[in-house]
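All protein chains but one are shown in place.
Letters A and B mark the chains in the order given here, with residues in each chain numbered from 1 onward.
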Amino acid sequence: MTVAVSDYLREDKLPHLWCGGCSHGVVVGAVARALAALEIAPDQTVVTTGIGCFGKADDYIATHALHGTHGRALPFASGVKAAAPHLTVLALMGDGDAATIGGNHLIHAARRNLDITAIVSNNNNYGMTGGQCSATTPAGKRTSTSRYGSPEPDFDLCDLVIGSGGGFVARTTHYHVRAMEKLIAEAISYRGFSFVEVVACCPTYYGRYNREGDAASMVKLIKDRALSKDKYFKLAPDEREDFFPTGKLHVEEKADFTTRYLEVQKKAGGIKAESKEGSR
Amino acid sequence: MNKKEWQVILAGEGGQGLVFIGALLGEAAVADGKNAAQSASYTIASRGGFTKADVVISDDEISFPEVTEPDAVLALSAGSLARYADTIGPETVLIYDSALGEGPSGPNQFSVPLSEVVKEAAAEGRRAPLNLVGLGAVLGMIEMVNWDAFEKVLSAKFPAPEVVKANWDALMAGAELVKGLKRDS
Partner (left out) sequence: MQNNIKFLSGNEACAEGAFYAGALFYAGYPITPSSEIAQIASERLPAIGGTYVQMEDEIASMAAIIGASCCGVKSFTATSGPGFSLMQENLGVAVMGEVPCVVINVQRSGPSTGLATNPAQADIMQARWGTHGDHSMIALTPSSVQECYEMTIRAFDLSEKYRCPVLVLTDKTVAQMREKVVLYEPGERKLAERKKPSGPAEEYLPYRADDDGIPPMAAFGDKRLLRVTSSTHNEQGFTNDDPGNAYTLIRRLYDKIEDNVDDIAVFKTYLMDDADTAFIAFGITARAALNAVYKLREEGHKVGLIDMSTMWPFPDRKLKEAVSGCRALLVPEMNLGQLVREVNRICCDKEVYSYTKSDGKNIFPAEIIKAWRESL
């Protein structure tokens, strides 16, 4: 199969609706390049999304798509993957979808270990609705609903997913575009629940509220704070405050849901395990 | 057995297997070619709390599946005995476990040593479930379904022949207890 990146993009829908300097288009590009690099047929791929700026991501990707309610991209994806394990399933979410209203689904998806790739473009606020705070808005940061600085601490999403049993957990940033593409490809190839957090920026709201400057200076700030996992963990704990680790933070081979469910089907006397894959 | 419809209440506490014997009675009735409906009322506790199973058996279609005029009530707990003792009519057969202590003694109200059968069986290393002994007593009093049907249904329900036998023996022992007692109708 010869595939081009353009096979995965709906170029007729471009330009996209996101603001200048927004990270989301960069992430969609990396997803398309990763799928092309892996030569996974668009018609064997399903993208699920929720609500918010990044919930529009499916508009630009030329695969099957299920665009649903806020925070539910993962349970939609879970139904798809459990019913049709031969399909490649990606859930594309913002921090509102993945960490806030859908936080419960995130930890259970990681625990259940269906072979789904969850990609979170985390820009620390709700961009589409006017820059309100989310579960990844750091304490003290200003948003349209935390004018005096958020009183609540934020989630470290990668730690949350690792703690919930996620077998492939990686973090990258808007700046590290090549690494992003590679990590997404690896995450898709991983058999089991895989999670990639992209540290993203929203210059329109979060950047303005917190005086972080334009997109270029926000991306530079992100780049300066991002350390490779090795470098980060060599720092003494009290030196880590201004940084975050990137790269593959946790990789562990374990039986995914489909593998385990084939055992259930065998015990129940259902159709032979071998014949299931590709049967639908 | 020329009556067309029978209504039975099997009452006690959660965990006593009342829904099980209700379903067994209903299933046997269906196996016997009749119509049957079994419904239940219970609380959120799996063990304890008032529980009852209603069974309606009819040669015709059953319009309302719950018991409205019981022909028989089985009470396996003090609570259920107290609930029904004063509310049922004089023609309704009430069978209650004598282990529950003193209870009503109208012409159709019988204190029957159901628990004794359970204890005797245990002493001999057998198992006689109280619920089945109770159901056996009710059926011994009013034979609303052919006994053969129970044998059929029990055999279909339990793959192990020794379990079928234990249940069958318990039913028979219950029926034996009420031999000689007369329903005043």
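Criterion: a residue touches a chain if its C-beta (ideal position, glycine included) is under 8 Å from a C-beta of that chain, and two chains touch if they have at least 3 such contacts.
Keep in mind that what you see is a predicted model, and the values were worked out from it rather than measured.
> Which one, B:Leu18, B:Ala36 or B:Leu171, makes contact with the chain that was left out?
Result: among the candidates, B:Ala36 touches the missing chain.
> Tell me which of A:Pro42, A:Gly94 or A:Gly127 is the one touching the absent chain.
Within the whole complex, the residue contacting the unshown chain is A:Pro42.
> Which listed residue (A:Leu9, A:Ile40 or A:Ala62) would be found touching the missing chain in the intact complex?
Touching the chain that is not displayed is residue A:Ala62.
> Just the residue numbers, please: which parts of chain B touch the chain that's not shown?
Interface residues of chain B facing the absent chain: 22-23, 26-27, 30-31, 35-44, 62-66, 68, 152.
> Using the touch rule from the top, list residues of chain A that touch the missing partner.
13, 42-44, 46, 48, 56, 58-59, 62-69, 72, 74-84, 86-87, 104-105, 108, 112, 261, 264-265, 267-271, 276, 279-280
In this section, only the chains that are shown with their structure count from here on.
> When the C-alpha atoms of chain A and chain B are each averaged to a single point, how far apart are the two points in Å?
Computed from C-alpha means, the inter-chain centre distance equals 60 Å.
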